[in-house]
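Of the protein chains in this complex, one is absent; all others appear in place.
So that you can tell them apart, the chains are marked A and B in the order they are listed, and the count of residues begins at 1 in each.
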Amino acid sequence: MATQAGAPPSVGIVDRWQAARLPLPGWFPWLAGRLLAGFGTVLAVSAIVYLATLALPSDPARVILGPEATDKAVAILREQLGLNRPIAVQYVDWLRHVAVGDFGNSLDSNVPAFGLVIERLGNSIALMIFVLLVTAPAAFLLGVAMAVKRDSRFDRTAMTLLIGFKAVPPFAIAVALILLFSTAVSILDPSLSPFAQPLYLVLPATTLLLLVLPFLTRLIRASLTETLEADYIAAARLRGLPERRIVWRHAVPNALPPVIQGFAMATRMVLGGALIVEVVFSYPGIGSALNAAIETRDIPVVQAIALLTAIAVVFINLVADFATVLLTPRLRTTTRPRLRSGTGARLRLRAGGA
Amino acid sequence: MPAASPALVVRDLRVDLAPRGAPIVADISLTLAPGEILGLVGESGSGKTTLANALLGYARRGTRITGGSVLVDGQDILALTDGERRAARGRLIAHVPQDPAMALNPLARIGGSLSETLAIHRRELPPAARAAAVAAALADVGLPNDPAFLRRYPHQLSGGQQQRVLLALAFILRPRVIVLDEPTTALDVITQAQVLDLIRGYCREQGVAAVYISHDLSVVQDLVDRAAVLYAGRLAEVADSRAIFAQPMHPYTRGLLGAMPGVDRRHALSHIPGHAPSPGQRPDGCAFAPRCARATDLCRATEPRLTEGVSGTFVACHHPLLQTPLERRTAQPSTPAPADRPALLTAAGIDAYYGANQVLFDVGFSVQARQCTAIVGQSGSGKTTLARALGGLGSAVTGELVIGGTPIGIGSSPRARDLRRRIQYIFQNPFRALNPRQNVADNLVAVVRHFFPVSAQEARERARAAIARVALPATVLDRRPGKLSGGERQRVAIARALLCEPEVLICDEITSALDVSVQAAVLDLLMRLKAEGLTILFVTHDLAVVRVIADHIIVLKDGRIVEQGEADAVLDRPAHAYTRRLIADSASAAELALAS
Partner (left out) sequence: MTSRRRRPNRWRNERQIRAGTVLLAAVLAIALPGPWLAPHDPNALIGAPYGPPGAGAWLGYDYLGRDIWSRLLAGGLSIFWMSIAASILALAAGAAIGMLSAYRKGAVDQGVVWSTDVLFAFPDLILVLLVVSMLGRAPWLIVLLVAIAFLPGVIRLSRGVTLGIVEQEYVDSARMMGFSSAHILLREVLPNMITPLLVQFGVMLTWAIGMLSGLSFLGYGVAPPAADWGLMINENRAGLLVQPWAVLAPVAMIALFALGTNLIAEGIGRINARIEEEA
């Protein structure tokens, strides 16, 4: 690395960024910290998943060889599979494989667990995206309308309906829906992708929508109601700005941060609710796959599903946190008078030498 | 009346509570000439913010404008359609809000906010002209107008800068009338003086009429041409500035002025007993009658109308005091401590940190017994950190503290219980100083039994005595803090401190959140306690209050002591430049003129 005479020695990435005239944003240290924390979380989750599956009262070797196998054959296979090593060693070994996507083969169908899960995951994600794509705008429009027309008859009726739907457990709704549309229910053809049969998606999607819509709508309403009470909103009105502009350009952006967090929470709710809904509607997603895998003690599949779900949730939360920071200039621009700011300041100091 | 047509004419303006209809403000009639500044003075609950909003035809949720007219340049704001009114706001009549930190959209950049106002109200302007207008508006208020500044967010500006931005937002459309709702209340004394200069200059130059709303009469003195006093939603008195301060006609105005402290001289404050009625609880007849020493049956039966007193002045009273100058008594001057008496409390070498920043640098002083020592500083001076450290809070503080010869831990360092008892602390915010879930008696008894091994009954007796000592009725004991007013809560806090039988009472800006008359009553209580043997450490930014109560004064700037000495001596003949500046900005020219 060439250094100019008299200049301090370069410190790697940061200097090269600075040399390329890319200023490090104020939130970079924060992001790095959160990525690290997220990674730690996933690691902890993996440990929990691994330990939990260890407790499954089944012997993988015996499952593979079948119930008629002799004890001796089972013992040999166990040795071969490395099942007699200390747990910590097994865990690290497992971790190393998982990191490259190798969860082992499904004990049930002997195909790579990862591939199996990804296929099912695709189905579930399709469902989830469909639900959220419909719910988000609906919740938004409904929530904003309710907040703006607070305490009107519209608001109160909508509120009652939302409370009603929020209370009923998802599978109760699912069953009721099945009854309601009992003529339209048909079994999904596993070979066709969900997108080829949009009509079928309607029922499980509706159930999940009814699970999540009340929550999101009320969150938006509450957040916007509180924001509309703010001094700067009254000040904007007194400056003669039109009400519509004030609601959409001043109030809503300020009301978003808790909504974004709530959205991350909603995806988690959908993932959890999807489990039951998929079983009820026989939808080939990871929910029903997990249910089947647990029943047949198919450990690799269980591990894969649990871990991948957790990673998805952690990732979504990270994105939500990041979006919140972007939406809050105060967090974006000022450095906090604590350790983190020190790191950021030090990074900038080192980089700003030349 | 002058020949030029008035900029603002208000007739019989009335605002009620929305669902039921009790009036918040009523019978408001005013006239303003172009370039004239009217000060509207009222305590909390008098309805001044409601009135300010009503001048722009705005009624907050839960209120409704039910009558009257507001004519700006001949157009009645209240009679316009919604769209027309919206267009009039900002163009004809503008508003400057109270708390600058809360009144700016945190997500909007400064330049953006200004541009937006122009874009809405003056669509015909091309972008280049708009940018020029924005730059001009910022220059008008003394702010930089380079692109970097325009890209800043509100939280990146100081309080003074934020307030100037709000002023720019009001000035940018060149309205005829500006309504300012306590714009300098949240600012420190030096910044306040600058902002007031700005307002005064602008109004004179541009011929803009202004309504300046405040609870602080002394602020209003220098700025306004005429003053109106608001009590319980009605105008009590309207007169020109000189007249109202020298010869107030309404008993309420006289009471208010009698409670006002001043930097120039140590006044003996009087206060008005009782408190103002809230909307819906106003009595028949004159709203002030229950508190007025001159009230007669006529006052209690019939509401007085606003009538002309001396020429050009108006008063709403059945028995106004016409042409009677206001006499203010002077109190005892501060007493220097006897030289041979050892100090009760000594502090030395105090350093304090907030995060990585140092906020107190080697602070040391001593406090004499039975005296009131004032610690004066503006926001950021470190005075609250110092007060808390003395009281026993704060982890990043080091230094030595000795009370009555016994060393005591500073900040949150361990302190013996008996030593804790001897130093007590009163907070600024009376609304959060008491546990809202317990009634007053429980709050007090817990403290007594913590320090003294007495029975519950004995503790309750002591609580009763303490409540009486702070001049509160015994019924307060069974009520929750939420049902008490700010002044009452502050007294309860003082009673709680007294129950510990302390030697030193640290008061951290305890009257800043209180109305002038209530403040006078609390200061009176403190001086009584001092006479009974208590040592007081009074932390404040308000030099006028210091003049009333302090014997000894310590001036704090940016974490360092810049001057200290006997109170009257320091205030009359300040040695340090900073102290001189503080005094100059606190006192009003009119006040000083009156004093001479």
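Here, a contact is a pair of C-beta atoms (placed from the backbone, for glycine too) under 8 Å apart; a residue touches a chain by one contact, two chains touch by 3 or more.
It should be emphasised that the depicted structure is a prediction, and the values quoted were computed from it without experimental measurement.
Listed by label, the shown chains that the missing chain touches in the whole complex are A, B. Between the chain not shown and the residues A:37, A:75, A:111 or A:326, the one that touches is A:37. Among B:434, B:520 or B:554, only B:434 touches the chain left out of the display. Listed residues A:35, A:172 or A:326: the one in touch with the omitted chain is A:172. When the full complex is taken into account, the listed residue touching the unshown chain is B:415, out of B:130, B:370 or B:415. For subunit A, the residues touching the chain absent from view are 37, 40-42, 44-45, 48-49, 52-53, 55-57, 163-164, 166-172, 175-176, 178-179, 182, 268-269, 271-273, 275-276, 279-280, 290-291, 294-295, 302, 306, 309-311, 313-314, 317.
One chain of the complex is left out; on subunit B, the residues touching it are 388, 391-393, 412, 415, 417, 420-421, 425, 427, 429, 432-438, 446-447, 450-451, 478, 480, 482-483, 496, 500.
As a working rule, only the chains that are shown with their structure count from here on.
The distance from the centre of subunit A to the centre of subunit B, with each centre set as the mean of the Cα atoms, comes to 50 Å.
Within the complex formed with subunit A, the subunit B residues making contact are 53, 56, 58, 60-61, 86-91, 94-95, 97-99, 102-108, 116-117, 120-121, 153, 155-156, 166, 169, 354-357. Remark: subunit A residues 229-232, 234-242, 245, 250, 253-254, 327-330, 333-334, 337-338, 342 touch subunit B in the complex.
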